[in-house]
Each structure stands twice: as C-alpha cells, then as structure tokens.
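One chain of protein is taken out of this complex; the other chains stay put.
A and B are the chain letters, set down in written order, and residue numbers restart from 1 in every chain.
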Amino acid sequence: MQVMFLLMTMFPEWILSHGAASLVVIPLILAVLTALNPNAKLAWATVLGVTVLCVFTSLGLLLQITAHGPIHYNMGGWKPPLGIGYYVDGLNAPILLLISLVAFLCTIYALPSVAAEVEPKKKGPFYAAFLISFAGLLGMVVTADAFNVFVFLEVSSISTYVLVGMGASRDRRALTSSFNYLIMGSIGATFFVIGIGFLYMQTGTLNMMDIARVLQDIGSQDRVVRLAFAFIVIGLGLKLAMFPLHMWLPGAYAYAPSFFTTFLAATATKAALYLLLRFTFTVFDPSWDFVATAIMILLAGLGILGMLAASLQAIFQNDLRRVLAYSSVAQVGYMLLGIGMATTLGLTAGYLHMLNHAIMKGALFIAAGAFWYRFGITQVTDMRGLGKTMPWTMAGFTVAGISLIGVPGTAGFVSKLTLVRAAAENGWWWAIGVIVVTSILAIIYIGRIIEQAYFQPVPELKGKPVARNEAPYTMLIPLWILALSTLVFGVNAEWTTSLAQSAAHVLDAGPNTNIPGAHEVMPVVTGGH
Amino acid sequence: MNGLLEHFNYAVVIFLMMLGLYVVFASNNMIKKLVGLSVFQTSVFLLYISLGKVTGGQPPIIAEEDLHAATDGGHDVVAEGAHQAADIIYSNPLPHVLILTAIVVGVATLAIGLALVVRIREVYGTIEEDEIDALDYERNLEGAAK
Partner (left out) sequence: MSPHVILRVVSKLLIPLIALFALYVQFHGDFGPGGGFQAGVIFASAIILYALIFGLDEAKRAIPPSWVRIGMSTGVIIYGGTGVATWLLGGEFLNYTFFAPDSTHAAGQHWGIFAVELGVLCTVASAMVAIFYAFGSRTTELTDEDW
C-alpha cells in the first residue's frame, strides 16, 4: 500500500481529476492531427506519445481507485443521470491499463511492421485510424452511459473495419474478411442498441447506475426488461466472439496488418467482455432468475462448446494466424466459463484469464508478424527450422505458447488453476474435464508449431541452409516484454490476482445504483445538435 | 386487432427489422447485404423515434416568454422557468438526439461498406459472395492443413 501512495504522488493532480476524460479526448484529438500529417515518422512518434500518456493516465487512475475508491467524472459538468458520466472502478481500471499498455507495446512494434505492410502515403491515415480505434475502446470501457457505450463501440468498430481492410496489400482476402466483420459487427451493435432502447423505454434513463436503480423497482418480471437483456447479451456476444457468433474473428485476425491484429487480438474482445460483465452483473441483477439462467446456461454452456469446438478447429488450420485466432475463440470460452460460475472465485478466474490471455496472445501475434516480416512465412508447414533462423523470436513465441497451454510457472497456468479451483468449489467436475481436454488440444496445436520450428531441419536455399535472420529490436523488445511478463505473472501472480479479485468484488456486490449528486436541479439551456 | 392498431409503430418496426435481417442473410450480393443492413438499422431509428412521442406533446422548445423570464435571472430563475414550463407537455427530445448520432454512425458504416465493395469489385471483378469464394478456393486450400 505504501508503494502505491508513493507512486501516486508522482502523478500531477490534474491527471487524477480529469484522467477519465483525457483517456478518450487526447487520442481522438491527436488522431485528426495525425491524419493530416504527411510525415510517417512523426505520425508514429505522435502515436507513441499518446500511448505513453494513456499508460500513465490509466496507471494513475488505477492507483487512485485502489486508494480512494471509484471515480465519477461528469462530462461538461452535467451531473448524471442527465449528463454523461464517466466512471472508473476496480472492474474497468485494469482493462484501461491493459488496453493502453498493449497499444504502447504494439506501437513500438508498428515501426518496422507498418513500414513493410502499408503504403507510405497511407501511413498517416493508418495511424490516425488506429488512434481512433484505441480511443473508441477506451471510451467503451470508461463510460457509464449506456448509449455512449454504443457510440464508442461503433467508433472503434468502424475504424477497425478500415484497418482490417488495409491488409489487402498483403492478401486480398482482407477485403472480404473486413466486409464480413462489418456486416456481423453492425448487426451486433444494432442488437445492442435495440436492447438499450428497450431499457430506456422502461427506465427513462441511460446512465448505467440509474438504470440499475430503476430496474430494482421494476423487478424481474417485466417482459421488456427481459427482452432488453436478451438483445444486449446477443449484441455483445457478437462483439466478443462468443462461440457460435465468432465467425467474423478468424478472417479479421488472419488478414489484418500484423500490427493491428496484435492490438485487436489483445484488446477488442476484452473490452466487449468487460461490457458483458458490466451489464449482466451491475446493471441487471444477477440474482434474478432469467439473468442467473442466462449466465449459467448461456455463458458457461457456450463457453464450454467454444473451448472444445474452436480448439479442434485450431488444430486443423495451417495458417499460423488462423490457428491463433481459433485459439482466441477457445480462450474466450475459458473466460465465459469462469464468469458462468458466477461465484467470486469463478469471476476472479475469468477476469484473470482475460488479463493473462491478452498478454500471451499479444506476444504470439507479434512473433507471427515477425516471421512474416523476415521470411514471408504465414503457414505452419513453412515454419521449419525457425528455431535456428530466428532463435530469439521463436523463443519468445514458445514462452507465450506454453503459457497458452498452461504449463506450470506461466501466467496461463495460474489462471487455469484458478478456473479449476473455482469449478471444483462449484462441484462442476465435468468442467474440469473439459479444461483438461482443451489443454491437451492446445498442446497439439501449439506443439505442432514448436515441432516444426525446432525439430525440422532448416530449409535450404541454393544448396545452403537459410542464414540466421533475427527480427529487428523494435519487434524483439515488445515481444520479450510480453513473454517475460507471462513468466513473471506465472511465478508471482499476486498483483494480477489482486486486480482480478477487486474486479470480482465489484461484480459480487450486484447492481450498482450509487450515483453521487444525482437528482439536483439543472440549469435549462436551449441548443441543438 | 385493437392491440395491433395501438402498437402500430411496433408492427412497422418489427416488419422492417425482419425484412432487413432477412435480406442480409439471404442475399448473395454485397450491395444487397448493405441495403438490408441499412433497412435493419433504420427500423431501430424508427423504434427510438416512436419512443419520444408523448400523447398531446408539443415540440420540445421552451416558449419564448418562458425563455425570456428564465434568462433575465440567474440559474435559480432558469430552473424556476423550467418548472413553469413543466405545465406544458413536451414530447421527449432525447431519443431524437440519440438517433441523430445513430444515423451518423449508420452513414459511416454504409460509407465504409460501400468503399469495401468498390475495392472488392476492383480486385475480384465481382461482388457475388459465392463467386468470390470460388475465386479464393485455391488460396483457401493452401491454408488448410496438409
């Protein structure tokens, strides 16, 4: 605790009081400046600066909420429920930090990767679209206004469609993948907004805490409320790639520019999963029968199905990034299983796996991008001898890979162990069986890659083995930061576990109806928009 | 029957919603898919707009005299003016503002979608999904495990 207070004194007062808004505002404003900037290096430097700033701000917010409790920020000085409120608590502060950190590491990696994949004159707009996507994700997580969530969801999604489509210079299938994602993503967002409409119909408010307060009076028997819940869960399910709704994900991950795939894989589904948690546990009441049934049957059930089906599909892919994409769908299944238990330990496990998975998938996709950058490798069968030609990159990939399998001493093991403990506590022995089976499937699909890289001879070029050609430092450094953190959080999981526990406590507390300073008289101001 | 007439707006919304979703799923042509998506989104706009209707409600603009009374004083008087104005029934302006935002989002989505279709047409020479799948068949085979 003392370390935390010491750290907090490092942050200027301003960041602590306006941090929630600046997380969204600063990337958005600098995005438009980046769009006009013809100098690619300068554009990159801007992105780097913005992400560093966001890392500091979100770290400051995290320290502040652990010391002083949740932060409310009133946009424009209008108090909720009339105004748009931003809200940071133990549930979303770690995700803000995660998104900012991954964005920062990805930006370092972007320097060589984007240079190789994006035409020079498109780099400014490319980085601008990335910043908008980044701001959208942060906005989704930080806002406490249900309609505002929709707006930020679409802000991040629309820029994501553009960025996925930018992969067309490498593989034309990026275009069709982006189109499919656009159709599915828009349907998902529209379902979500229909759900918000129904909630507004019944409660007359859009502030999440105020909705929760009014819903407590309405009770669980109202049909419109049930309908709203169904629409919101399906809409968010599409966004977070819940098992049968995941069809957009493999294409989008496999053909987007490798820099953006890394960012997308590590953050986008997490932000949507956070929203699912926020809505099911703190807006609706998890003790209501239909919510409890949906959590237990839908989330846990689909989670289990996703773990099995997607892990099997991952085995039969030959495109490296598709293997990792299907594995992502399976990992979302783990998180949903943890959440589906709806116990403190289960929620902790789900949340912890969300943090850990972002770290290891980030490392895996960075390495996958590096293989393409040096040798143009996208297929698993082409990865022969990479352990000798790119030893450091491959070692980083392996570390993250064994963490994905869940070998003891890695972060993946810690979260899977927590999940198993939660299942045992609940008496869900079959769930433990499924976890073991999918871990074996993970050994197969990761093992296949490692076997190719280490136990196959180095391919020959003009009669000589291909020379060693390590990835540039700008790729190796972010890769190894992530790979080492999976090891660190595997050995000493105290910090990540405490973050997950505080998030689980927020969820355990049930509907959050606490709006400070609500229901005061506002000045009337006329004006259009 | 009476119930249907009372909830006429919902009938229209549901009809458009189903129509839009059906077009998205059933058509093979990418432009038609986008048209379906737009119809689907428009049905949601209608749903919200019909929420804002209050029976007997006026356009939500505070009458001139109330406004003057309100702006003569400070914030307290403004609030008081608002209370006086509360005697008149206004329709709810908030759904309109929300939908203005959603329309902008819809326009942006449509623009991106159409831009992608233009690029797809330039690269593949077709915008029929089955033909594109056939064209990518060879490439997809490379991706399958050997």
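One rule holds in what follows: a residue touches a chain if its C-beta (ideal position, glycine included) is under 8 Å from a C-beta of that chain, and two chains touch if they have at least 3 such contacts.
Since this is a predicted model, take the numbers as computed values, not measurements.
Asker: Using the document's definition of touch, tell me which of B:Val54, B:Val118 or B:Ala134 contacts the absent chain.
Answerer: Answer from the full complex: B:Val118 touches the omitted chain.
Asker: Out of B:Ala11, B:Ala26 or B:Leu100, which residue would touch the omitted chain in the full complex?
Answerer: Of the candidates B:Ala11, B:Ala26 or B:Leu100, B:Leu100 is in touch with the missing chain.
Asker: Quick one: which of A:Gly77, A:Gly427 or A:Gly463 touches the chain that's been left out?
Answerer: Result: among the candidates, A:Gly77 touches the missing chain.
Asker: If you put the missing chain back, which residues of chain B would it touch?
Answerer: Chain B touches the chain not shown through residues 59, 61, 71-75, 78, 100, 104, 111, 114-115, 118.
Asker: Tell me, which residues in chain A touch the chain that this view leaves out?
Answerer: 18, 21-22, 25, 28-29, 32-33, 35-36, 73-77, 523, 525-529
Everything below uses one rule, namely that only the chains that are shown with their structure count from here on.
Asker: Just the number, please: Cα centre separation of chain A and chain B in whole Å.
Answerer: 27
Asker: Hey, which residues of chain A end up touching chain B in the complex?
Answerer: 147, 150-151, 154, 158, 161-162, 165, 168, 171-173, 175-176, 178-179, 182-183, 186-187, 189-190, 193-194, 197, 200-201, 206, 315-319, 322, 379-381, 521-524, 526, 529
Asker: In the complex, go through chain B and note every residue touching chain A.
Answerer: Touch residues, chain B against chain A: 21, 24, 30, 33, 37, 40-41, 44, 47-48, 51, 61-62, 67, 70, 75, 78-79, 81-82, 85, 94-95, 97-98, 100-102, 105, 108-109, 112-113, 116-117, 119-120, 123-124, 129, 132, 136, 139, 142-146.
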